[in-house]
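For reference, the structure discussed in these notes is given below.
What you see is the complex with one protein chain gone and the rest in place.
Per-chain residue numbering starts at 1, and chain names A and B are given in the order in which the chains are listed.
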Amino acid sequence: MNSLFTIFLGMVLIDNFILSKFLGLCPFFGVSKKLSNAVSMGTAVTLVMVIASIATSVIYNYILIPYKVEFMNIIIYILVIAALVQIVEIVIKRTNIVLYNALGIYLPLITTNCAVLGVTLINAQNNYSLVQSIISALGGGLGFTLILIIMSAIREKNELADTPKSMQGLPIAFIIASLLSLAFMGFNGLL
Amino acid sequence: MAKGKNKNSSIKIMQNKFYPVIFLAIIVLVAVVLLMYVNNITRAKILEQREAKIVNQLKNIFPDVDKYEFKDDIYIILKDNKSIGYAFIAKGKGYGGEIQTLVGIDKDFAVKEITVMSNSETPGLGSKITLSSFTGQFKGLKSSEVVLSKDGGQVDAITGATISSRAVTDSVRKELDKKIEIIKKNNY
Partner (left out) sequence: MIETKEKFTAKKFWKELAKGIVLTNPVFVLILGLCPTLAVTTSINNALGMGAGVIFVLLGSNIIISLIRKITPNMVRIPVFIVVIAAFVTILSLLFEAYIPPLYESLGIYLPLIVVNCIILGRAEVFASKNPVLLSMADGIGVGLGFTVSLIIISFLREVLGTGSLEIFGKKLFAIPVLSQSPLTIFIMPPGAFIVIALLMALFRLLGVLKNE
């Protein structure tokens, strides 16, 4: 139990995907301009991360390791993630059109989101069991969403500030990310 | 005009409903076969590298080793078929990730030497745990003394990198206690 909690907290605060592992930066800077988008994107990423972790963890522990073909993980994982994203998109479209309208445009982008492949690779690297993988994906996704929300709230306010011309847009966003990252380093001694 | 005819028939194939699926399947198959092939070539080398890394480290700690046995995650260092010491790998969670330390101990279970094998600590700061100025402090210590000096032990932490230093110290001590029990029980 303790170790599950450790994994979860570590993924949310300490090994935060955006601030310390730099995973999922492309969508991060793209979507973090508005708060409402940030929540949708974060939810979509978390959902796909959890499902992908379940699938890849089963494949890794019950197929790749027994047959000693761990080196195939990259190609298999990326195909599984691509397929999953398609399936999730179709399922959401058929069952919940409101949710689909909110998440729809982000789903295709998620295939090439390094955070999703990243979490499955981290699970494999640490030899996590199925339950541990789910917890780590959940933590990673929530950490991603948390930073996305904080970041978009700051950027909305920042729009009103008088930023030097050459710093406008992305550069200042990176500076904000840097300060956030600095703040989150304070969590390092937590576990 | 054979070329034109060829083109026609290839267009026919490409218009087939199942063509995209079959094409993708072929690509996947080719990729898998290719990877199997590359893996076969590199596998021996990869295993050799991993083995060589450990043997080298063991030789550094025990210069007169001529053979070693690997049982219960313990390297039993043999000379003239008699054990002269033991080595094992201790893993601890540092600042940037897992830190693996190879620990060599003598027959009296005092630390002979430790080597940090892999770490992802901050370069220039936490990564100083690999330097002999840090690892050298472990020489000759008994398990109860392998504690940071600020926690009442014998090991001075690296300035500004207490977490990394503590990760190494704690993992070495804990693993050492476990291994001593195993060694005593099985009389290695």
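We adopt the following convention: a residue touches a chain if its C-beta (ideal position, glycine included) is under 8 Å from a C-beta of that chain, and two chains touch if they have at least 3 such contacts.
Not measured: the values here are computed from a predicted model.
Shown chains touched by the hidden one, complex as a whole: A, B. Taking the whole complex into account, chain B touches the unshown chain at residues 10, 14, 19-21, 23-24, 27-28, 31, 34-35, 38-39, 42, 45-46, 49-50, 53, 118, 120, 122-125, 160. Even with one chain removed from view, chain A keeps its contact list with that chain: residues 19-26, 29, 71-75, 78-79, 82, 111-114, 117-118, 121-122, 125, 164-175, 177-179, 181-182, 185.
Note that in this section only the chains that are shown with their structure count from here on.
Separating the centre of chain A from that of chain B, both taken as means of CA atoms, is a distance of 28 Å.
Within the complex formed with chain B, the residues of chain A that make contact are 69, 71-72, 75, 79, 188-189, 191. If you check the complex, the residues on chain B that touch chain A are 28, 31-32, 35, 39, 93, 95, 163.
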